Structures are given as structure tokens and as C-alpha cells.
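The structure follows.
Removed from the display is one protein chain of the complex; every other protein chain stays in position.
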Amino acid sequence: MAAPAPLLAMHAVSKRYGPTVALDDVSLAARPGRVLALIGENGAGKSTLMKVLAGAVRPDAGRMTLAGASYAPAGPTAARAAGVAMIYQELNLAPDLSVEDNLMLGRERSRFGFLSRSEQRRRCRAALDKLGHGALDVRTPVGRLPVGTRQVVEIARAVLDEARVVVFDEPTSSLPRREAEALFAVLRTLTEGGAAVIYISHFLEEVRTVCDDYAVLRDGRAVGSGELKDVTEPDLVALMVGRTVDDLFPRVPHTPGEPLLTVNNLTGADRTPEGASLTVRRGEILGVSGLIGAGRTELLRAIYGLDAVRSGRITVSRSGAEVAPGAGPRGRIRSGVGFVSEDRAGEGLMLNRTLAENATLGRLGPLSKCGLLNPAAPNRATAALMQRLGVKARGPGQTAGELSGGNQQKIAVARVLHQDSDVWLLDEPTRGIDVGAKSDLYRLMGEAAAAGKAVLFVSSYLPELLAVCDRVAVMRRGELVAVRPAAEWTAESAMAAAVGADSACADTVGADSGAGETEPSPSEPKAR
Amino acid sequence: GPDGDVRGNDAAETVTIAVIPKGTTHEFWKSVHAGSLQAAEELSTPERRIEIQWKGSQEESDTAGQIRVVQNFLTRGVDGIVLAPNDSGGLVDAVADAASEGVPVVIFDSGLDPAAADAGAETVSFVATDNFIGGRKAAARLAEAMAAAEGDAKPGVVLLRYKAGSESTEQREEGFLAELRENHPDVEILSADQYAGTTPEESLANATQVLQRFESEFKIRPGGIFAVCEPNADGVHRALKELGLTEEVSFVAFDPNETLVAGLKDGSVDGIVVQDPVGMGDKAVRALIAHLDGEGVEPRIDTGVLIATPENLKDPAVAALLAPPRAE
Amino acid sequence: MTTASLRSVLAAAGPALALVGIVAGFAFFDWQQDGESTFLTLRNLRVAIGDALPVAVAALGMTVIIAAGGIDLSAGTMLALCAVVLAAALKAGCSAGTAALLAVACGAACGALNGVLIASLGVVPFVVTLGTLGAFEGAAKIVADETTVRPGRDAIPDWLGRLTSIQGDSLVLGLPPGAWVLLVLALAVAAVLRLTVFGRHLYAVGSNEKTARLCGVSVGWTKVAVYALGGLLTGAAGVMQFAQLNAGNPTSGLGMELKIIAAVVIGGGSLAGGRGGAFGTLTGVAIVSAIESGGFQLGWSNPVQQIALGAIIVAAVAADRARARSGG
Partner (left out) sequence: MTTASLRSVLAAAGPALALVGIVAGFAFFDWQQDGESTFLTLRNLRVAIGDALPVAVAALGMTVIIAAGGIDLSAGTMLALCAVVLAAALKAGCSAGTAALLAVACGAACGALNGVLIASLGVVPFVVTLGTLGAFEGAAKIVADETTVRPGRDAIPDWLGRLTSIQGDSLVLGLPPGAWVLLVLALAVAAVLRLTVFGRHLYAVGSNEKTARLCGVSVGWTKVAVYALGGLLTGAAGVMQFAQLNAGNPTSGLGMELKIIAAVVIGGGSLAGGRGGAFGTLTGVAIVSAIESGGFQLGWSNPVQQIALGAIIVAAVAADRARARSGG
């Protein structure tokens, strides 16, 4: 089958942000009825390119054609009117407005300025039906919906638009498996209708299942494109990072020693986690897998003292003593526990402050005397950490928000290093960061283990858990159900444990699993 | 009730009188309060107890707040109201409401719009200082003090106004200017369009700036200043002290406070126009009771005004007015 | 309509419960004190309404602004400016209708100015309106020639002069005419917020500005329209204030902005935007009025009343937020 002529073409698009060249002479073509994978490292310019397409960013140079005609949107509205829809990386919903109002926002049906509710409702229902969410009450304020459902609302917007070009910017990074599959089905519906879909993702396996064509960006340049069936994954990775990466999962040799972190029967205030017990030893990386909503984040937060705890015991053997469950993060840091949050922008970092402030905030004691800071010390300490972690930045005085995602994550990890933590609690540390940065992080974990630290590594990406960890635990509905050496797990057995042996969902897990997880039931297991 | 004061225990009848000052935070009103309590005590009999309910608006210049106070008293059902209106026009409707509900009103301190009666705002009497005369006395005293200080140089004066729309202070300002024009044509009026503001803090800042500007800009130092009310005078007095001008500049204030009286003693103040707040409160309540008893009441009761100077400080009449009793 | 209005009723339920509790409490203690309740009388209701009208109308405008994620610190001085414009127009011989229209237009223009500055400069509303707060007061003083503008009784027709009056012959269906104007305005604001495209855009901007922009809502114009609408209602509040005082006082607005904001916030508006409605705000106004009036009837002194009001503001909002958190 010959590839059809491009529906959308971008020619020689460039965009600078001050000194940063985000896009440099990028050309791209998307064909009707096909899904184009747009891949590249963090900061390669993928989102920027798509924002140009969606009219949210004005390019410095370049032109675009849509169905043969010249296309130069004045803004998001014009782009949408021309049939280009975009689903952004960060959810773009007004939490106080209902599902209906969010879907119809900017294209309300009205008569003399008054809303035509019944017509609006009909259109919303139709769009949600297409996505298999016909049962959703369109009057619910979006802020009350679980995250997965919110993403559905966002996608329904594009369906409602009957867009000819639909862009998805990392849509599955916060989607449970079942919804991801529903999304893939929608993609098929869209392409069957003749739309061109552009799909950005850091999950290469997922890309292979869903997409037909690929285009790779590196440092703001287009470095390769073609049909996916013609390339192998190592080829793609090499294109993305500009070199061959022989080892995506570098292993630093380490041997587990005596127990360092012991959690006994830990139950959270809202019963998640429930009766969780685990032990992490010196020089060990313990992975935690599970479905989204299984309570892994809550488990880490409870161990770290960020969430209230109903009962249970936590011991860290460095201090030798039991850590009071109510002591809070301050007490945890003192007993040698460090935490990297899954929500980098919202919780992990102060985006408007310097790298030095971010990296050292958790432990200012050694940098100060009687509460008085040694002014040069934080910068000195941070510079050393940055060098050690290979952070790409101007210096410790740069503002954290100016860094790419992977480099931001390294700063979050630098904080744990600076705190000299013995126990590392890492919650989805590789989410949304590129392969290069991921492999850096894996090496770091290995080095930490080799240095006698205990690492508790939560991830939704099973391949990395199986490759990096010594043992992997599976969590289900707030309970830790199984802990086994990594070698004894397969993708299938891990999924079966996560879902529960009685579940019929176990057999839906395909061989390509790893992009996400399955979900035991369509409704969220646990509402906020 | 608000600051209810019990006079007599098992009286057969209680007459409740609401006394509403312009504000509650200046000493002047505390003395009015004392006067009204004194009248109530003296007029109470075993058969009839007179109770004073004292309440003002939260802030001094809040006309709407004062209307609220009047209306709330009417709701409570008082037998009469003694009122110092914050705004001569703004309180007309409220007074008319009182009249239509048969509650007599005595106005004191500051007048009501002359056209008020047409709007149904009947009042029993207006008990107040003749502020115009007060202004005249201030002007005469200031001219005298300046003559003593300066000798030959042609003296100029500055009038620092209080706030637009306040009837009593406007009367003082007009009286002051009239006296100067009529009887002291040699005294130049350097400035009569500056407002010093309603709080001592504002007055201090504004007076400092005015003095500063005259001195630097026009190369003249005013020979005299008149500040038309107590908070205003407080700030001006402080400004003069700050700038070290108490010797050169003669200063007349209106209404005393402890600082100003001390100034009179140390020579930094050349005169204070003193009213009789206790008499005002006393006479206003008496007028209201007389009206309730069916007696005729003068429509205008003047409570008198004196000028206190360093010379007549010891004069008992003056001394009494310089340190009037206050309600605690 | 039904579900939307039901939702708005439910949203207002928290503050409404607080209102019922507060009114019941005052009624009980008032009754205990005197053996009868002067608090729970029709007259007292009328007084409270007539008194609260300017704040209530302005609070409707502030509701719109706060729902859109903004704030308007200039509302108080803007209100005074509009009242002064009305008074000056009447004095200059305009018909009352024209003058009132001018006042409302002046409010809309001031609001639009705020909106344009906020939308074009990228400065937060707090700072922009902090700047225009002073500017509007300055403008009002210039229009008023730094004094209170009194158009005179003859220039004020009955419909205007009696808008807030509680005298028997002014009442319409037992309430001051302004109360019905307020009700109509509240219904109109509720309709705009709930039933129009503009209302959706407004809540969207307040809830998540970025989303609104990406969905093609012209955020800038929405903001300008929001502040203009808020200003228009503030202009209407200026008409109410003029009706209360029969005069325009350029300094009568300062401090009012905080009362207005307090009413909206007590009524369930969130300063984070995206929340609040017309009837919630009216409930907030009623709560403040109930405390003021009830405190008076119980004989609370001014300071006690201030402290109680402050405590209630904090408590009401804390309770509302706690309720919202617990998912009620």
C-alpha cells in the first residue's frame, strides 16, 4: 500500500525562546488515515512543534499546509476551526466547570447569548459514547473526576471537533491501561475516518503498537522519519540520543546486606496502604509494581510521613530506633529517609527558585551555623552534585523551571543525595523523561545501592522494574501482595498478581505490556 | 442598652434618650457624654428615670453608619434623640423618619440642612456653639498674637481646613476669614484652600508640607496658623514643634486636648477657642426633656464660646472649659 | 434551568444555614433580654435592607469579578466616584434619569479601565486595582471640587430620593423600592452567570485561565467585560448610596471595598476564582447586616461588634472550606 499524500505538512519551522533554540528548520508530514509517532528526548522540541501546529505558539520562520492549502493559524481558535485538535501534555480542564461546559468551552451552542443546553448535552453524550464513556454524567464538575476520566474528557473534546488532524502529547503518561486501550481504539476510529493523528510518547513499545510512521526530533532538529516497520528500536534510540545506547538499563554491581528499612503493618489514615509490611536491605533496590490507584504513592507518602498514618511501625536501622509514624518529613530526613515525588512540577520542585535552593532545602544544617547560612555553601554543594549527576544547566544559580524535565528530575534526586539519605523512596522517577536521562537515573540507583543505600523504586513501567531491581513487590488495593526476586517475575505473572488471581482481566495482558497496567474494573478503584 | 446608665432603681417610668455623637473617639464627645449624663441624673425623679443611651458610628466620617444608628434606635423605640449630624444633608431623611414616628429630635454641635423642615425633618432645637463667632474670636486672637510677635513686617496667615461638608468647621472657617477681612485688612491670607485632613497623622504630614513649601518656595514664613478642630490642631502643633517654628509662628487652635493645653502653657500655642461640650450635652438633653414635658423650647440655644490664652489660663471659667470632665 | 438553579441553591446552602443560625441566635437573646424581640420585626428588616443596599449591589458586581478569578480593591472609591458623578450631573441640571445613567456608565467605564489594564499589562488585579483605588478617589475629588456635592432637594425626584427610604409612603410591597431593584439585579446576575455563554467563559477564566485560552475563549475580552459588568453594578451601587445620603461625597468610598469583598467571601465566593454566585453573595450581605443589626439590638458596643464581625468572617469561610473539603 502506497502512503497517501500528506494531509498536513510543516516546512522549515523555527522557534527560539531567548537563547534557547527550541526548533531549528523542522519539516514534518502527517498522512490521513495514519498515526505518526513524534519521538525525541526531553526538550527536543516535540511539544513546541505541536504548539506551533495548534496555533498556541507563533513560529519565527516556516510555513504549513493543510490539505494542500496554506495554513497559518492566528491562535488556538483558528487552528480548531481549521480542524486541528490538540490534547496537551498537562491536562487542560477547568476544574470548577462541568464535563459538558468543559467539552463545549469555546464553541458553546447558544441563542442570543443564552446556552442551548439540550443541544449541547446531546453532542457531548455522542462524543463520550464514541469513547465508550456514555454513562458519564455530563453535569459533574470535572474537578471531582478521577485523573483517568479527566483525560477522557479532554480527548472527547477532539472527537467533538471532528478534527482532521489530532495531536496527542503524551496522552498515556497518566492513563491506566484500560483507558489507554480505549484510547488506542479511538485512535483507530479517528484514522478510519480519514484523520491524521500525531502521537507523542516516550514509550517506544507503545509507539510500535499504535503508530504507522515516525519522526524523530533531536535538539530542535528533525533527524529522521519514515515508516515504523522499517526500523528497529535500537535504531530509533540511536536517532533520539545521537549515539548508540548499548545499555538502556545499566547495572552497577551491588550486594544486599542487612535490613535498613522495615515497615510493619502500616495502615494509612484512609486505609491505603492497608497492613503493608516490607523490608529493604542495604545495597538493595526494591521495586514496587501495581495498578494505578493501587496505593503505591500512598505507601511511599505514608513511609515518608507526608500522609497521616493510622497504625503500623517503621524502623530505619541507621538511627536504630523506630520512627514515629507521625513525625513528618522532617523527622524522616533526620533518620535518613529521602523522597522523590511523582509530581515534579507541583510538589517536587520550586520551579521559580534556583537549583541550589531546590537541592539543599532538605538539609541546610551542614551549610549553616546556629541558623545562619554560609552564603556560598549551597552553591558549592549544588555545583558538585550537578557535576556528579550530569545536570545540563548554566549553574547552581539558574532557576529550576528553566530546565528540561529530565534535568529537573536530576535536581530532585540531587536533593536526596545532598540529604545523604540511606533510604531512597522514588515515586515514578522516570515518568515523562527521555531515554538518556532514564538510563542515567538507573545508573544512579545502582551506584546508590553499591554504596549501601536502600532504594524503594515505584514505577508503572514494568520493564524497568524487572531490569533494575533486585526484588519486585506488587501492590493491590492498598496491600502488598507479593515480594519476589526480579528474576522470578514475568510481565504476565506481575500483572496477574496486581490484578488478583481471581480476575478475568489477567489474560488481557498482551506480550507488549509495559506501557501501562491493566485495571481491574472500569470504575476507579478508589475515588479521591 | 448601649452604655445604658441606670438612674434610680424602682422608678415607675423610664424615659430613654439616645445621644448620638459624630464620632466616639475624640475627647470632645466624651465631655458631651458627661454633660448628658449629668442632665439625666439631675432631671431624674423617683417617678421618672431618665436613661441615656450613647452610641456613635464606627468611624467619624461615616454618614451611612450614623443613619444606621438613628434607625436602629428608632427600631428599639427610644423616647427622644439627641443628634450631632455627620452630614447636614445626609441625616435629613433619618430625622424625618423620627419625626414621622413621633420621636422628637434635638440637634447639637453641627446643624442640619436649613431646608430640612420642608422635608419633614422637624427638630426641637439646635444646641451648639456659634461656630462663626468662634472663628471670629480665633482670627482676632491670631492677629493680636502676630502683632505682638512680629512688630512691623506685614504678617500673613494660613487657614488649614478640616474636611469638606462638615457644617460646624465650615462655619469656623468662614467666621475666621470674615473677621480678618473686616477688621484686620493688613493681615494677608496666604492660603485658605488647604485641607489638613481628618486625623492627626494626616494633619501632621500636610501641615509639614505646607510650611515647608511656603518657606522654600515663597521665601515667606506665615506669621500665623489657624487649625479649625482638635485632631487637626494636634497635627499642626506637632508639625510646628518639629520644624522649630513655635517661636516665629503664632498658632490658634479650636478645641483643647491635653497636648494643646500644655502648649498654651509653654507658649507654643497662642490661643485655643474653647466650647462648652459639657454644657452642650446638658442643655441638649434638658431641651429634649422640656419638650417631652410639653414646655416650649428655644429653637436655637447657644452654648457659648471663649478664647483661652496664656494670660487667662487661670481664669476659673476658662480653666473649666480647658479640662472639662469626661464620661469614663 | 432546574438543575442549574438547584445547584446554585445548594451552593448557597452553607452560608444560608449560617444566616439562619445567626438570626435565630440574635432573635433568641434579644427576646430574652427584653421579653420581646425588636430584632425580628418588619421595621428592622426594612432598616437593615435600606442600609445594606449599596454594599449589596456592589457585592453583586464583586461576585462576578471574583468568580472570574479577579479582585477589585477599587470598588469602594469607584462607588463614591459614581455617586459624585450622579450628584454633579443633577446639580448641573441633568434629569435624574440621565444622571443615574451617567453614574452607571461611569462605573462601567472605570471597570473597563481596570479590565483593560489587567488584561494588557499582565499585572495581577490586586495591584492594578490598588492603583486605581487612589486614582478613582482623586477623580471623585476633582469632579466634586473637593467637597460634598449637594444637588438640593428639588433636583432629586421621588423615585431616586426614596430608593432606600423606609418611610411608609415610599415602600413598595412593604420594602424599600431599592430592595426590588436589588432582587432584579441579583436575578439578572444569576442568569448571566448560569445561563449565558459569557457566564461559562467567565467561570472558565476564573477556574483555569490557560484552558480557557486554549479553548478559544478570548480571555482578555472576557476580563474587560467582567470588570466592566462589575463596574456597572458598582455604578448602580453608587446610585443607591446617593439615594441614602442625597449627596455625593468623594471620600465616602474608602474602606467600603473590604466590606464588599467580605460579603462575597462569606457568601461562598472563592478568591481562587471559579466559585460564587449572586444568591450566595446576598446571603453574605445578610449575614453581615444581621450581625450589625443584632449586635445593636443586644447593646453590643462598637468595638465588640467589630470583633464579632471579624470572627464571623473567619469562621464562616473556615466552615465553608471545611465542608467543601469533606466533599459535602
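Read from first to last, the chains carry the letters A, B and C; within each, the first residue is number 1.
Rule of thumb we're sticking to: a contact is a pair of C-beta atoms (placed from the backbone, for glycine too) under 8 Å apart; a residue touches a chain by one contact, two chains touch by 3 or more.
Quick caveat, the model's predicted, so the values are computed rather than measured.
Across the whole complex, the hidden chain's contacts among the shown chains comprise A, B, C.
Within the full complex, the residue among C:16, C:117 or C:175 touching the omitted chain is C:117. From the options A:95, A:132, A:397 or A:452, the residue with contact to the unseen chain in the full assembly is A:397.
In the full complex, chain A touches the omitted chain through residues 18, 304, 306, 328-334, 339, 341, 343, 346-353, 357-358, 360-365, 368, 371-373, 375-376, 379, 397, 415. Summarising the interface, chain C meets the missing chain with residues 73, 117, 121-124, 126-128, 130-142, 146, 254-255, 258, 261-262, 265, 271-272, 302-307, 309-314, 317-318, 321-322, 325. Although one chain is not shown, part of chain B still touches it, namely residues 24-27, 30, 59-60, 195, 199-201, 204-205, 208-209, 212-213, 216-217, 234-235, 238, 241-244, 257-259, 262, 328.
In this text, only the chains that are shown with their structure count from here on.
Taken pairwise by the contact criterion, the protein chains link up end to end in a single open path, with no chain closing the loop.
Chain centres here are Cα averages; for chain B and chain C they lie 34 Å apart.
In whole angstrom, the spacing between the mean C-alpha positions of chain A and chain C is 45. Chain centres here are Cα averages; for chain A and chain B they lie 73 Å apart.
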